[in-house]
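With one protein chain removed, the remaining protein chains of the complex are shown where they sit.
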Amino acid sequence: MVVNDIGENRVNREGLKGWLNPTRYGWERVSYWFQRLTGIFLLVYFIGHVYETSSLTNGIDAWNAMLELTQTTGGHIFLILVIGASTFHSANGIRLIFVQSGKGLGKPGRPDYPYDPVSLNKTQRSGIWIALILSAVAMLYGANVLFE
Amino acid sequence: MNFENISKKQLFKESQIMKIHYITGICALFVVAIHILMRVIMPYNMSLEYENVVMNYHNIFYAILLEIILVLIAIHGFNGLRIILIELRQNTAWEKSMTILTIIGMISIIAYGTRTIIIGNGLEI
Amino acid sequence: MGWKFNMSGKDNSGDHSGNDNNEEKIHKKELNGPKKTKSVESKSKFTDKTITLKIFRINQNNEKSNSHFDEYKVSSKRWTTVLDTLLDVKSYQDHSISLRYSCRMASCGSCGMKINGVPRLACYTKISDLISEDDPDPTITCEPLANFPYIKDLVTDFSQFFNHHRKIMPYIQNTKNDTIDSENLSEYVQSPEDLDKFLQFSYCIKCGLCYSSCPTVATDMNFPGPQALSQAYRYFIDTRDSANKTRFNIIDDRHGIWRCHFAGSCSHVCPKGVDPALGIQLLRSHLLGFNKNEKKIAKLREK
Partner (left out) sequence: MPDVIDHDIVIIGSGLAGLRAAISAASVTNGKKLNIGVFSKVQVMRSHSVSAEGGTAAVLFDDDGDNKESHVYDTIKGSDFLGDQDVAERLVDNIPFEIYQLDRWGMPWSRRDDGRIDQRKFGGYSYPRATYAQDKVGFYEMQTLYDTSLKYDNIHFYNEWFCTSILHDDNNFQGLTAIEMKNGNFVKIKAPAGIICTGGAGRIFSFSTYAYSSTPDGLDMCLRAGLALKDMEFVQFHPTGILPSGILITEGARGEGGYLINNQNERFMLKYAPEKLELAPRDVVSRSMIQEIQAGRGFEHESGLECLKLDLTHLGDEKIKEKLAGIREIGIKFSGVDIVDEPIEIRPVCHYMMGGIHTDIDGKTEMNGLWAAGEAACNSTHGANRLGANSTSECLVWGRITGEVAAKYALSKKESSSGNISITLNNQQILDEEKRIFDNIFRGRGQVNPYEVRKELTDTMDAKAYVYRDEKSLMEGLKKTRELKESAWKHVDDNSKEYNTNFTNVMEIDAMLRTAEIVLMGAINRKESRGAHARIDFPKRDDVNFLKHTLAYYKQDGPVLDWYPVTFTRYAPVERKY
């Protein structure tokens, strides 16, 4: 882990465990976590997908052999996850692009007790929920197409 | 203190990189949407048949579309990976190697995918 | 309001409505009548309780594996805060516990620690809010803030955190009016609206709770963290400051503002409603060139 001049015994960074644990600090943290995981997952799928389609260049037999490998129940379930992940990642990604450019966040004002951070407002929370619901719907639709 | 900014010389400013990241993300959304819609014009299984796939590759517009998707997502995805990686450790060696690694990844996946597209475009049915 | 008070303070006539700003009515306030009051929280709800306090013990010069939890039993009342119980333990059970504290009114930022796993101010967290009434053996766990190096027990090292703060140039830079001479005393003309734009962010007490909760800080020690970045915004948006470029150059870095992914945890734990996440995103919007004409540099008042 990160060790600089402070010495091993004193290091107290949460490290990878910190960002891998989404259970504290509310929904924004969950969305952050999901965005990362889906991003990595999609990248892995993307690399795999480019490799998968490249079998095309080796003729119809190679292509069909690849199809046999991927178009199984397991493969379909994997694909459904990809659909879900990409829907969430895109929907939430668009929300993130907006908020990270300062749109839809609300205005700073005089803080009033009990403090309610405007950045964690209803719009944001519903954005996260919409992304989650959309991805669920997309997964259902995908399942419908794949397993018809 | 091991604190000063490690990265002084950069080809792009981080804000430029992130703008690219956002733009590739949004554009990818549209092109991928088209790409997926192609899967559902005809029944899913049929769309995967060798002939149909190669037919698609013969369509020059579709081939270009695929190339665009390839580039956009490779840039977006590998930059995403870079972000995650450079957040993990802070020293010049690590950051340099991660940047190079992701760039190599990006280029090779683009190259490999482009090869498929070019060959696919030339395949006889 | 006039300076002299109305002498008819005992006047019983007129009705009293709690939310009335009208000066006339204030003076006619009914003083002898019965008052209807509503409590914020029911006062009799919490009965005195004995709780178990688990405190993390460590010493920077010993091996990490020597760290452990010590348990103490303390009693608590309705208003008892975690800090009160900690000091109680320190005074009467174990003098060797180290912790920081000073103001005990949530304005100095000393007493940040992880209480039951979440970063909070010990003096601002009441025992009665943490435990449920029917828990037979309520336990409260205190650990040092994560992401700050250990020193001893609950005390952590803030030097890196303060350095990040210093690095973003947290002061007004205004080449025109930096100096002041005693001849020409006057202030900047700043409307209450302009003030409201940064007031919220300047309420940061540098307690480090946000720094401790942020997932990027958890791995990236060059990331300035929510506190420093929101302070950058606080000085950036202040109409008296004109150092936009300089500050942008500092934060637009590989480990700068872009390493905030809007995880929101900072705003979630901030005890003072600073909402650092908001500040960071707004700062980013200026960096990106949206909201360009939102800021005008203030002028000095003409005498």
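By written order: A, B and C. Residues from 1 in each chain.
Basically, a residue touches a chain if its C-beta (ideal position, glycine included) is under 8 Å from a C-beta of that chain, and two chains touch if they have at least 3 such contacts.
Everything quoted here is computed from the prediction, not taken from an experiment.
Visitor: Taking the complete complex into account, tell me which visible chains touch the one left out.
Guide: A, C
Visitor: Touch as defined at the start, partner being the missing chain; which of C:Ser76, C:Ser110 or C:Thr219 qualifies?
Guide: The one listed residue touching the chain not shown is C:Ser110.
Visitor: Using the touch definition from the top, which of C:Arg240, C:Arg254 or C:Arg284 touches the missing chain?
Guide: C:Arg240
Visitor: Since one chain has been left out of the picture, which residues of chain C touch it in the full complex?
Guide: Here the touching residues of chain C are 1, 3, 5, 7, 9-10, 16, 18-21, 25-26, 29, 31-33, 35, 37-41, 43, 59-61, 78-79, 90-92, 95-110, 124, 126, 151-153, 155, 157-159, 162, 165-166, 169-172, 174, 177-178, 180, 182, 185-192, 195, 198-199, 202-206, 231, 235, 238, 240-241, 298, 301.
Visitor: So which bits of chain A touch the chain we can't see?
Guide: Within chain A, the residues touching the omitted chain are 110-114.
Please note the rule applied: only the chains that are shown with their structure count from here on.
Visitor: When contacts are scored as defined above, which chain pair ends up with more C-beta pairs, A-C or A-B?
Guide: A-C
Visitor: Once you find the CA centre of chain B and the CA centre of chain C, what distance in Å lies between them?
Guide: That gives a centre separation of 43 Å.
Visitor: Please report how many Å separate the Cα centroid of chain A from that of chain C, as a whole number.
Guide: 32
Visitor: So the centre of each chain is just the mean of its C-alpha atoms; given that, what is the distance between chain A and chain B in Å?
Guide: Result: the chain centres lie 17 Å from each other.
Visitor: Among all residues of chain C, which ones touch two or more of the remaining chains?
Guide: If we look for residues of chain C contacting two or more partner chains, we find 216, 219, 221, 288.
Visitor: At least two partner chains per residue is the criterion; list those residues in chain B.
Guide: Residues 1, 88-90 of chain B touch two or more partner chains.
Visitor: Sort out for me which residues of chain A touch chain B in the complex.
Guide: 2, 4-5, 16, 36, 39-40, 42-43, 46-47, 50-51, 53-54, 56-57, 60, 63-64, 67, 71, 86, 90, 93-94, 97, 100, 145-146, 148
Visitor: Of all residues in chain C, which touch chain A in the complex?
Guide: My answer: residues 60-64, 117-118, 144-151, 156-157, 196-201, 203, 213, 215-219, 221, 261-265, 267-275, 277-279, 281-282, 284-286, 288, 290-291.
Visitor: Considering only the defined contacts, which chain B positions touch chain C in the complex?
Guide: Against chain C, chain B makes touches at 1, 3, 5-7, 10, 13-15, 17-19, 83, 86-90, 95.
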